[in-house]
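Note that one protein chain of the assembly has been removed; the remaining protein chains are unaltered in position.
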Amino acid sequence: MPAKIISVEGDMAEVSVGGTLFKAGLQMIEDAKPGDYILLHAGFAIQKISEEDANETMRLLNEMNDQINF
Amino acid sequence: MKVLVTPGINTGRMNEIITLNQGSGGRHTHRLIKEIFIKSFGIAEPLTDSALTDNSGVTLALTTDSYVVDPVFFPGGNIGKLAVCGTVNDIAVSGAIPKYMAAAFIIEEGFPLADLIKITESMAEEAERAGVKIITGDTKVVEKGKCDKIFITTSGTGILPDGRKHISTGERIKPGDKIIINGPVGNHALAVLGARKNLSFSTPVVSDCASLNTLIKSIMTSSEKILFMRDLTRGGLGTVLNELAGMIGSGIEINEVSIPVDDPVKGLCEMLGFDPLYLANEGKVLVVTGNGEEKRVLEAMRADPHGKQSQIIGEIKENSRNMVILNTFAGGKRILEMPSGLQLPRIC
Partner (left out) sequence: MKYIDEYRDEVLIRKLAVRIRESAVQDLAFMEVCGGHTSAIHRFGIPSLLPGNISLISGPGCPVCVTGRDFIDKAVVLCRMENTILTTFGDLIRVPGSFSSLEKEKSEGADIRIVFSALEALDIARKNPGKNIVFLAIGFETTAPGTAVTVQQANMDKFNNFYILSAHKVMPPAMEAILNEGVKINGFICPGHVAAVTGSSIFDFIPDRYNLGCVITGFEPIDILQSIMMLVQQINNKTPQVEIQYNRAVTRSGNLIALEYLKRIFEPCDAYWRGIGIIKGSGLKLRKEFDRFDAGKLITSDIRSIEDDGSCICGEILRGMKRPDDCPLFPLVCTPDNPVGACMVSNEGACNTWYKYRKDE
């Protein structure tokens, strides 16, 4: 579940999913800072979400979108 | 807690002890009610939010509810406010005007007096807001550990004006009639869950706990064709839709995209694996209007503070299988079933 880091304290972060705040263990992530997006699973951040890659995917999809007309 | 099985009552395949599932408001609860209570008391079905009784030409609505919510204080209210709103709404959705209430308290030894005062004041405030009078009650105190802080049971009554009996049973509903709800779902259940000294999350969600009788008054004034009303408490929207389909022997089609759900509720549901359509609400009403009346009713609802986010969410269909079909936001279709398992205990 994608979650946004709101604050970091030691190896725990407060992350937001749509406004609800959860605690996430950051033990498996490096350089996590407020504003970053992570994948939250069972109380841990298991990976960072790459905005760059996400934008790339959406760009490709929208290209395809433009090619198809109903 | 063991259930005393009276000879003569056939419990069939039910467990020998009561489980939390049977209190969740879904399939298990319905079964318990049907096989034990309705059978013993001889209550006529269909079950409606309040019972309507004929007394020499005057129809009285009567309802009762117990409140065991944990925790007792939560964002948006407390057990007392909940009790008044819940009972007022049960009467109001039948089309009756709520007038009088009774309140019985079971209090655990050691419960802070200051909290009891706060709860009582909330109840008085809400009763005044709703125009009802609490005229009788009862108080019991039990030893520590014999009940959890405080349990409240409220009963309410009101007079049902002529020509409104069909609103509880939905007997005049036809295919093509439209379904409206007055705002986002799932807030109450998650506000309460969030208020439990939870290690895992904190949520800005606030309970929608509110007395809806003024909203319902606007609804009744806006159109002659109000065909059904029910409030969405335990078991949520999904349960009421299924109950309705069963009562009227018809199908229902709902558009997922039109069901309002607040973002924090969405996020919390995704994380915890809940479906907002099955979560308890305490300030939501489902209205069925005659085909063609829905825009007028919607406008009237949106003019009320408790109906600003009202939406038309679907309609009654010709369908012999009494199914509730959801058109998903992804463009697919799926069946919305009655929930079987426990979503959350002690929400109301």
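Read from first to last, the chains carry the letters A and B; within each, the first residue is number 1.
Note that a contact is a pair of C-beta atoms (placed from the backbone, for glycine too) under 8 Å apart; a residue touches a chain by one contact, two chains touch by 3 or more.
Please read these numbers as outputs of a predicted model, since none were measured by experiment.
K.L.:
The chain left out here touches which displayed chains?
P.N.:
By the stated touch criterion, the chain not on view contacts A, B.
K.L.:
Specify the residue from the set B:Leu60, B:Ala102, B:Leu116 or B:Met323 that touches the hidden chain.
P.N.:
B:Met323
K.L.:
Name every residue on chain B in touch with the hidden partner chain.
P.N.:
13, 15, 17-21, 27-28, 199-201, 257, 263, 266-267, 270-273, 323, 325, 328-335, 337, 340-341
K.L.:
Considering the entire assembly, which residues of chain A contact the chain that has been omitted?
P.N.:
The missing chain touches chain A at positions 2, 4, 17-18, 23, 25, 27-30, 37, 39, 41-44, 46-51, 53-54, 56-58, 61-62, 64-65, 68, 70.
The working rule: only the chains that are shown with their structure count from here on.
K.L.:
Where the CA atoms of chain A average out and where those of chain B average out, how many Å apart are those spots?
P.N.:
Centre separation, chain A to chain B: 36 Å.
K.L.:
Inside the complex, what are the residues of chain A that reach chain B?
P.N.:
Going through chain A, the ones touching chain B are 1, 16-23, 40, 43.
K.L.:
Across the complex, what residues on chain B touch chain A?
P.N.:
194, 199-205, 262-268, 270-271
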